[in-house]
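Below is a structure I'd like to ask you about.
Excerpt of the complex: some chains, original placement.
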Amino acid sequence: MPDIGRRVWVIPGGRIPFPAHGAEPEFAGFDQLCVLNATDETAEVRVDVYYEDAEPVGPYLIPVGARRIRQVRLNDLIDPEAIRLDRPYGCLVRSPVPVVVQFLRQDTRLPGALGLATTLAYPA
Amino acid sequence: MPDIGRRVWVIPGGRIPFPAHGAEPEFAGFDQLCVLNATDETAEVRVDVYYEDAEPVGPYLIPVGARRIRQVRLNDLIDPEAIRLDRPYGCLVRSPVPVVVQFLRQDTRLPGALGLATTLAYPA
Amino acid sequence: MPDIGRRVWVIPGGRIPFPAHGAEPEFAGFDQLCVLNATDETAEVRVDVYYEDAEPVGPYLIPVGARRIRQVRLNDLIDPEAIRLDRPYGCLVRSPVPVVVQFLRQDTRLPGALGLATTLAYPA
């Protein structure tokens, strides 16, 4: 199944929630990219991060194996540099093979509350 | 109305929340696939489940009657095997007739809080 | 701007939350269809409601004026019949002129919690 998905995906609405409340790691605040690679090749996914007040930073490399998914917290990307918490950003996700990308946020800034939001990324 | 929808849909961001708090079954934690079949034939929907660290498992069979919807909790799929709670996964949904697929999560891991998130699946 | 949007939209994941907690009407539980009509004609929107265990019911009529939006709680549709609370359903939305349709749920079944979820409908 080589043609399931697209090679370029976009998320404009990133902002890693900070601070977090509750036990770690399950109630950490995070933004997450979820990638499904249905092809028979590893997808060497590359993410560029866009900001309101600076040039884009990247690429961040996220390999996703053949016939595998990967769910990566943006908080965990540190090379070439960490994404500052609570800073607005967007993502441009590129893959040499077709993949599907979904965005998920878990927001635990308010003690006792759980904000959850998701959307597919935009397939460009 | 035979042509409403698509035959292949993808959700990369699955993870059945665990544990749950509150009365069962209404406050169970779950991931759900919602399928609408507007055609005049039963849709024999097949779901393959993708993981981060193992080959895909499936197909799970979900028949959806002609001119019917079906809302299935992934938690309830047990054949060929149950999807482990709190484990990242993705879904590839295929149907011989066009359908529309939406994904919904209810997260009650935090007592007194209700996380709710939804998105259409990606029509491949 | 006559060509903004589509004439057929689908939402598979309906279920009006019940019961609700908190002051009415602002904390009622509801599913909502949000329609934007950018054309210069009234959109006579027609909604058919699909179920898991019964034939579709409709059409429900929702006129949306020229250059207007309309946000309708499914709870408020009563002709040809009310949609039963807490019952799974899906919607097929048709309009003679192009419109855009978004789905929104507010879930207040858990006292002190607020579940909110939204997605575009699927443009068929």
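When the chains are written out, they are named A, B and C in that same order, and each has its own residue count from 1.
The criterion applied here is as follows: contacts are C-beta pairs under 8 Å (C-beta built on N, C-alpha and C of every residue); 3 or more make two chains touch, one makes a residue touch a chain.
The structure displayed is predicted, hence computed values, not measured ones.
K.L.:
Just want to confirm the stoichiometry: 3 copies shown, so how many copies does the whole thing hold?
P.N.:
This structure file describes a complex of 4 copies of one sequence.
The rule is short, and it goes like this: only the chains that are shown with their structure count from here on.
K.L.:
Grab the C-alpha centre of each chain and report whichever is closest to the global C-alpha centre.
P.N.:
So the chain sitting closest to the middle is B.
K.L.:
Residue numbers at the chain A-chain B interface: does the shared fraction exceed half, giving same, or fall under half, giving different?
P.N.:
Comparing the two copies, chain A and chain B contact each other through largely different residue numbers, since under half are shared.
K.L.:
Hey, what angle do you get rotating chain B onto chain C on C-alpha, to the nearest 5 degrees?
P.N.:
Chain B sits rotated relative to chain C by 90 degrees.
K.L.:
With centres defined as the mean C-alpha position, give me the chain A-chain C separation in Å.
P.N.:
Result: the chain centres lie 30 Å from each other.
K.L.:
Measuring from the mean C-alpha position of chain A to the mean C-alpha position of chain B, what distance in angstrom results?
P.N.:
Measuring from centre to centre gives 21 Å for this pair.
K.L.:
Using the touch definition from the top, which residues of chain B touch two or more other chains?
P.N.:
112-120
K.L.:
Once bound in the complex, which stretches of chain C touch chain B?
P.N.:
8, 10-15, 50-53, 55-56, 88-90, 92, 103, 105, 107, 109-110, 112-122, 124
K.L.:
Could you pull out which chain B residues touch chain C in their complex?
P.N.:
1, 3-5, 22, 26-27, 32, 34-36, 38, 67-71, 99-102, 104, 106, 108, 112-120, 123
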